[in-house]
Each structure stands twice: as structure tokens, then as C-alpha cells.
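Submitted below is the structure of interest, expressed as C-alpha cells.
A single protein chain has been omitted; all remaining protein chains appear in their positions.
== subunit A ==
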Amino acid sequence: MSNPFIRLEEVSKSFGLLTVVEGLNLEIGKGEFISLLGPSGSGKTTILMMLAGFENPTSGAIWAGGKRIDSLPPHRRNMGVVFQNYALFPHMTVSENVAFPLKMRGLPRALIKERVEKALDMVQLGSLAERRPSQLSGGQQQRVALARALIFEPEVVLMDEPLGALDKQLREQMQLDIRDLHRRLELTIVFVTHDQSEALTMSDRIAIFNRGKIEQIGKPSDIYDHPSTQFVAEFIGETNLVRGCVQTIEGGTARVQLPGGQVVFVAAATDLRPNGSVCLSIRPERIKVGRREAAGNNITAAIFDVVYHGDHLRLLARSDGQGLVVKTDRSQPTLSIGEEVQLSFLPSDCWVVRP
């Protein structure tokens, strides 16, 4: 990135003997929506807390807007933080909560009132201004937290699993709302989640963490289509991991033999060597059922279950001892359990992942 707004440079964090974040380098552009995604305990919250100033890095440096901020106390960092369980002040009304950051900045009363009204309207809470947080639903509390973190126009907004406590429908509504705010207010947002679909729908970029290190970082489509490791392939979306042995590499295509003896052609990655073993990731929706592809790979498999999912069917099949999942639309002719079918997929849909 040519001109990053936030830069973490070789940042490490240890609690006692436990190293939670290790040698992290991360650059975040102005106006970018970046998601930190990873399993529980992978250090996402810790990174956010270091950005907000609640934890100090054990080593490394953090820059924001060209200034080094890692020794700045949290109240002078001017970053909006939305906490996982909202952290609203229970003894204040909604409008007092939202007014809090402006009051701390010593704005005149009339201006505060005006801006609080505007902020509450922005999150459609104007009518609940005099309620206490305990009298609000989870989604409403979430919107208050959002309004409170945005009202002082911070340059960066940090969100730690802000939608974790909401039910699915509300969650999806709020995802759209936050994305909309991000575009309208040109915010820089660092968004922590362990929900992969949330990260995929909302982010400009996703950083996938595993044990305190970035496993892969990139655009959602890049990460989904081209996962670099087995961990990422399994963590983002659903995938079939197929092991095989490289036989030959010719003109950008590798010939890979599966354990059962069937052969598939794979778009060759740079580090493939003949006679080496590989791991392929094939997304379930890329596999076609029941017809041969002249330009593709064709294998036979036995169906052992068909699961109805409303908008699609999910076939569980077995080929040469390997289990495969296939997602297919409902226009398929009826398939019965135990039937032998042809499965086909393109070489470009077989993605080589590192173990």
C-alpha cells in the first residue's frame, strides 16, 4: 500500500510466557473496511486493544496518520471503539450516552444537542432518546453504541464482534447498516469477527489470523477463490480438500493422481514439483453433477446422501474412499442414494493449498 493510514510494524504481544501476537505487519488504508477474522483465541481482540491503546505491544510500533501512537493513552487516540457487549453506560439515557464523547471534548451544550439528535436519527433511534440502555433491545443497544462511537467523527472505528449477540435477521440488517455508514461517512473500519460470512459480505479486505499470525490477507473474493493454506480454505466457506500426487507438469497444468488412481488436471501453482504430494481445495458449488466436461476433470462417485436445503441440494458422495460435498441447484433430475454419478470440474477450480 502506497500510503497506509494505519501501520503495524513487527508488533508482538505476550502475556507472561504466552505469545498472543507475533511479529505482525499490517497496513490499513484510509477509508478501508478491513476485517480481522480468525478462530477464538487467535489474538484478534488483542490487536484491536493495542490499536485502541488498552494494551501496549511487547515490541514493535504502531503508526496512525503518520504519527507513532503506541505510547499515546487511549483517550487521546481519537478512535471510536464498539465493544462486543456494547459497553453502554447503564446510568445514562441513550442521548446522554451518545453525548458523552462530545461532553468530554467540551463542546457547547446547544451544539451537542443538535449533533446528538442527528446521530440518533442516523441510526433511527430518535424516538428512544430518553430511554436507558436496559430498556432497549440488543439491536437498539448496538445502534446506540454505534452512534456513540461515530458522533465525534473519529478517523478510525474499531469494532470487536459488534454483531455477535444478535440473531441472524437483525445481524444481516446491521451488516448492511454498518456497510452503508462506512460508505457514507468514509470511515476507516477495523472489524473483528469470527463469522466468515460476515467478513465476506462487509469487508474491502480480510486478514485471516491463526495463532497470532496473519495466515492470509486479501480481498474477500481472492481469499474465497484462492485460499493459500488448508486452514484458510477450511475456515472461509466450505471446501473439499483432496490429496494427491503430482505426476507431470505441462504448460501450466499439472496432472495429479488421486489415491484411488483417478487422474485430475490442475492449474499449476508455482511451487509444484513432480512426484510431490499436493492438497487441492475444490469448492462444492464448482462441481457439476451428471455430465462430462470435455475440458475438465471427470471422476465417478457414489452418492450416499442427498440433503435438501431449500434453495439448493447438497450431495454427499464418495469417490475412491474420499468424501466429497457437492452443492447443486434443485433443477437436478432426481438423484437417489447409492447411485453412481459423474462429477466434473474445471482445472482452474482446483486450487492448490499449502498444508
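In this text, contacts are C-beta pairs under 8 Å (C-beta built on N, C-alpha and C of every residue); 3 or more make two chains touch, one makes a residue touch a chain; residues count from 1.
Simple rule for what comes next: contacts and distances are computed from a predicted model.
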{"item": "Record-based protein name (UniProt) of the chain missing from this complex, from \"Oxidoreductase\", \"ABC transporter permease\", \"Signal recognition particle receptor FtsY\" or \"Pyruvate dehydrogenase E1 component alpha subunit\"", "value": "\"ABC transporter permease\""}
{"item": "Identified contact with the non-displayed chain, of A:A87, A:L200 or A:L272", "value": "A:A87"}
{"item": "Residue of A:P101, A:G139, A:P227 or A:G296 touching the missing chain in the full complex", "value": "A:P101"}
{"item": "Footprint left on subunit A by the chain that the document does not show", "value": "52-54, 73-81, 83, 85, 87, 89-91, 100-101, 104-105, 132, 134, 148-149, 152"}
